[in-house]
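Written out below as C-alpha cells is the structure these notes cover.
Other chains of the complex are left out, but the ones given are in their true place.
First chain written, first letter: the chains are A, B and C, and each begins at residue 1.
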Amino acid sequence: MVDVAVILGSASDRAIADKAIEVLAKNNVSYDLQVLSAHRNPDELDAYVRGSDAKVFITIAGLAAALPGVVAARTKKPVIGVPVSAKLGGLDALLSIVQMPKGVPVACVGIDNGDNAAHLAIRILQR
Amino acid sequence: MVDVAVILGSASDRAIADKAIEVLAKNNVSYDLQVLSAHRNPDELDAYVRGSDAKVFITIAGLAAALPGVVAARTKKPVIGVPVSAKLGGLDALLSIVQMPKGVPVACVGIDNGDNAAHLAIRILQR
Amino acid sequence: MVDVAVILGSASDRAIADKAIEVLAKNNVSYDLQVLSAHRNPDELDAYVRGSDAKVFITIAGLAAALPGVVAARTKKPVIGVPVSAKLGGLDALLSIVQMPKGVPVACVGIDNGDNAAHLAIRILQR
C-alpha cells in the first residue's frame, strides 16, 4: 500500500520527479516511482494504473503530454499533472495537460513545478 | 458543515459556477456558493476562507485571476482553480492560476471548465 | 476491410469529420466512422484500434487532444491528427497533437482542416 504513485513519461524528466519525491519524503508520504510513457508503454501503463492502490497519482510529462489524461481515464483517484518544459517553454505540455474534456479532470500545477505536485498531493491526502 | 466551497471572483462568472454546481448536486455533494473577489473584497474573502469548514475549495476567476492562489495561501485544504475566458481566450487567467510558486499549490483545470472542477472535487472527496 | 478509420474524440467535432468524409467519398475511398474519446472510452478505443484492419487512421480532437497519440501508440499504421478549435483558437489541440515524443509519430494537419486529413490519407493510400 502506497500513498502516491509518481509516474514519469520519460526518464529525462527525472529532475522534476526528484523535486516531488523530496517533498513527499520530507512529509513522510510513501510513494512508488515509475517511468511509463503513455505513448511508448501504453499496456504497461494501463496495467500499472488499474493495479495500483495509490490514493493519488502524480504524473510528469513534456511535449504532447498525454500521460496525465490517460491516467485520469483509467482511475477514479485524483490525478495531478506536471508539465515539463522541453519545447516552447513548456506551453505545449501545459495545454496538453490542463485542457481536459468534461468528465475526466486532471489537476494541473505549474511548468516544471514538481514541488507543488507533491504539496498538492499532501493537501489531498490530509483533506 | 459543507463539502465544497465554491467562490466566484465576479458575479459575471456565474455561468461557469453553475456548471460546477450542477455536477456537485447530481453527485449529492453539498456546497456553499460565494461571490468574493480577491481584489475587491480581500477582507471578506480572508474571513470566509479561514472560517470555512469546507473540505475542498473551488475558485473561479478571469483576467489576472489571483483568487485561487489567495485562497490557497489561507487554507491547507485542496484548492481547485478554474480560469475564465474574459480576454485573450482565457490565457491570462490560466497562467495567473497555474503558475503558482513552490509551496502554495493550486489544482488548475481547463479554461471555463466548471464541470471538471466539480469532478476533481468529487475525486478528492472520495479519495 | 476498410481503407480509412475516422475517429472523433467527441460527437461535437462532427462538422470537421464530415469534411474529411466528403473528400474520401468523392475519391472512392472506403471508411469507417467512430466516435471514441481517448479519455472517456479508453477501452473501447483500444479494442477498436487493435481490431481494425484500416490502412490509415484519421483522428479528430480538440482541447487536450490525446486521441491521435493514443491511437498511434496502439497501431503501426499511419495516424493523421486534426486539431479542432474549441478554445484558444485550437492552439491547445495543435500542440497536443503535433508535439509527439520520439518513436510514436502523428501526422498533424491544420486546425479544423478535415479536408486535408482526407487528402493526406489518399496520398498515403496511393503511395
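One rule holds in what follows: a contact is a pair of C-beta atoms (placed from the backbone, for glycine too) under 8 Å apart; a residue touches a chain by one contact, two chains touch by 3 or more.
None of these values were measured; they are calculated from a predicted model.
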One sequence, 3 chains in place; the complete complex in the file has a copy number of 8
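Everything that follows uses one rule, which is that only the chains that are shown with their structure count from here on.
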Interchain centroid distance [CA atoms averaged], chain B/chain C, Å: 34
Go ahead and note the Å separation of the Cα centroids belonging to chain A and chain C. 26
Rounded to a whole Å, what is the gap between the Cα centroids of chain A and chain B? 21
Touching two or more other chains - residues of chain B: 110-111
Across the complex, what residues on chain B touch chain C? 85, 89-91, 110-112
Can you list the residues on chain A that touch chain B in the complex? 55-56, 76-80, 94, 98-100, 102-111, 113, 115-117, 119-120, 123-127
Show which residues of chain C lie in contact with chain A when the two form their complex. 9-10, 37-40, 42, 46, 63-66, 69-70, 72-74, 87-88, 91-93, 95-101, 103-104, 106
